Each structure stands twice: as structure tokens, then as C-alpha cells.
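With one protein chain withheld, the remaining protein chains of the complex are depicted in position.
Now for chain A:
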């Protein structure tokens, strides 16, 4: 049922434009119904420098039905669930049009990272923070980007574990790491000096 010919063309198109858009789409297996998308965090946002992985599942009716997308990379954003990665975006629901593509849909997701809509939240906790304590929100979002969306930060849990093993409390380790942007050495220095 899925129009695989079109998906194939979409993938070709996408890889041609990768340098300008930065958006990648690649199949998970030879079955084109499961794909992985990668979007770069938009410049000038707390997501800058991050690289976000998105899980894509194509329904039988694609492109006449919208693709299902969710974040694999943990992200702190009012319209994205911090737990499940579910995305609240109209074009992935009733505003989908068959004229849209995986690339345009991912571009819309990227645009959502730049312009959150806290009035229509997917994650109420994040939305509250965004509206009431914007600076804290920016800090947390940046920390999450550092911790989860950067190649260098992939081992954040290991860093935490190592520092905890040195005798520091888990929560203190995490907040210190957050404060120094995820740098393990800086965090250790700070922990020791305090």
C-alpha cells in the first residue's frame, strides 16, 4: 500500500540537499516503512549544536496518511514529551497534506524547535517552566542538548556514574554537570572545591 516508489524518490532528493538542509533520512532496514531522521538543532536556540534523532514509521496509506514521528534523542521542549519523545505538531495530524514530504515534515519539526507553542503543549511540565521561568527552561534545554544530543555527551550516564563512585551524591553530580555544560573535568573541579 505504501507508495515505495515515492519514498525512494524522497530519499534520493533528501540526500542531494543534505548540505543545505542538514536533514538526513535513512531506512532502518530494507523495509522502507521504518526510517530514521536526523535534524540539526537550529542556530540561536538551546538546541544549537545538537543532533536529534527521530524515529519514523510510515503507515500503509503514506503519503495519503501522515508519517508517524517521535524523538529518539531526549529533548526538553514544550511540544515534545520529555518522556516518550512524542511530538505535538499539526501537520503530523489533521493538517497533513500528501503534498508534504518526509523532508518538509522534518523541517517543520526543526522549525518547532525554534518556535515552541507552549499554549498547545505535549509536555505540561516543560510548558509551565517555559512560561514561568524562561531562563531555567533555556538552561535545562541546553543541558539536555549537551547531555543527550551531542556525540561528545553520549556518555553522560557514565560520567555521572564515575563521579558518584568518587563519593558525590547523584543529584549533586547531575546539577553540577548541568551547570558546567557536561564537562566531566570541570564538574569534578567544582565538586571538589565546594
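Everything below uses one rule, namely that a residue touches a chain if its C-beta (ideal position, glycine included) is under 8 Å from a C-beta of that chain, and two chains touch if they have at least 3 such contacts; residues count from 1.
In this section, contacts and distances are computed from a predicted model.
A chain of the complex is left out here; the name its UniProt entry carries, from "HemK methyltransferase family member 2-like protein", "RBR-type E3 ubiquitin transferase", "GTPase-activating protein GYP5" or "Adenylyltransferase and sulfurtransferase uba4", is "RBR-type E3 ubiquitin transferase". Which of A:3, A:53 or A:178 touches the hidden chain is settled by the complete complex: it is A:3. Remark: the residues of chain A touching the chain excluded from display are 3, 5-6, 9-10, 61, 63-65, 91, 97-100, 104.
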